[in-house]
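Only one protein chain is missing; all other protein chains are in place.
Then we have subunit A:
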Amino acid sequence: MSYYDIDDILADATKIPCRFNYNIPGLGYLEGNIGHDIKKNAKVELPLWLGRVLAIVGGDADPSSVGEDEALSFIELITPELLAPRVINAIKSGPATLDVRSINSHFYALAVKWATLFNDRELVEVLNYMLLERSQEIRNHASSIDLENLAQGRDPGTFMLTLDEFEKVIYRNSHESCKETKQWMVQK
């Protein structure tokens, strides 16, 4: 994840629901009311690149008010739809049949960012399991046509439509590699 990584930039643009902890003058444009104030407890969808910073930086940057126990951050992040319990349960029940793309096309990148923000151990375990299971399927598709699935009458194309952006890169690279090796073996 580098600064110039296009996929990282696109992932960061995903909207995350947030709740404001302060009344802030002039910020109404985040809600769509240009020129108005933003109210405490207002629910706004912010892109992750903005929400991530605002959820860390507090309103009490002023050193005179250090007396308060905890500096409340500007906003509070609310668990987004793509990491809702029903999605997590769907992953646990069968990662290979899950349509990740319809949940979010940068699912892994976002989930990792979320796990970093909240130190979410359970999410990490679920992601680990999901990546391993799905990568087996990706490898099957990358190395050859999956005869087992064809025999069962399942269309191998449907799995390819469920890949998220990261998985597509993996698929493309490993498919390219298998293809080149096969070509080299055959050409002589």
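Note that a contact is a pair of C-beta atoms (placed from the backbone, for glycine too) under 8 Å apart; a residue touches a chain by one contact, two chains touch by 3 or more; residues count from 1.
Note that in this section contacts and distances are computed from a predicted model.
Colleague: Absent chain per UniProt: "DNA replication complex GINS protein PSF2", "3-methyl-2-oxobutanoate dehydrogenase (2-methylpropanoyl-transferring)", "tRNA (adenine(58)-N(1))-methyltransferase catalytic subunit TRMT61A" or "BON1-associated 2-like"?
Modeller: The record names the chain that does not appear here as "DNA replication complex GINS protein PSF2".
Colleague: Which of these touches the unseen chain: A:41, A:102 or A:181?
Modeller: Answer from the full complex: A:181 touches the omitted chain.
Colleague: Quick one: which of A:79, A:116 or A:158 touches the chain that's been left out?
Modeller: Residue touching the absent chain, from the options given: A:116.
Colleague: Would you indicate which residue among A:57, A:71, A:132 or A:161 is in contact with the undisplayed chain?
Modeller: A:132
Colleague: Since one chain isn't shown, list which residues of subunit A touch it in the complete complex.
Modeller: Against the left-out chain, subunit A lists 1, 108, 111-113, 115-116, 119-121, 124, 127-128, 131-132, 135-136, 138-140, 142-143, 166, 169-170, 173-174, 176-178, 180-181, 183-185, 188.
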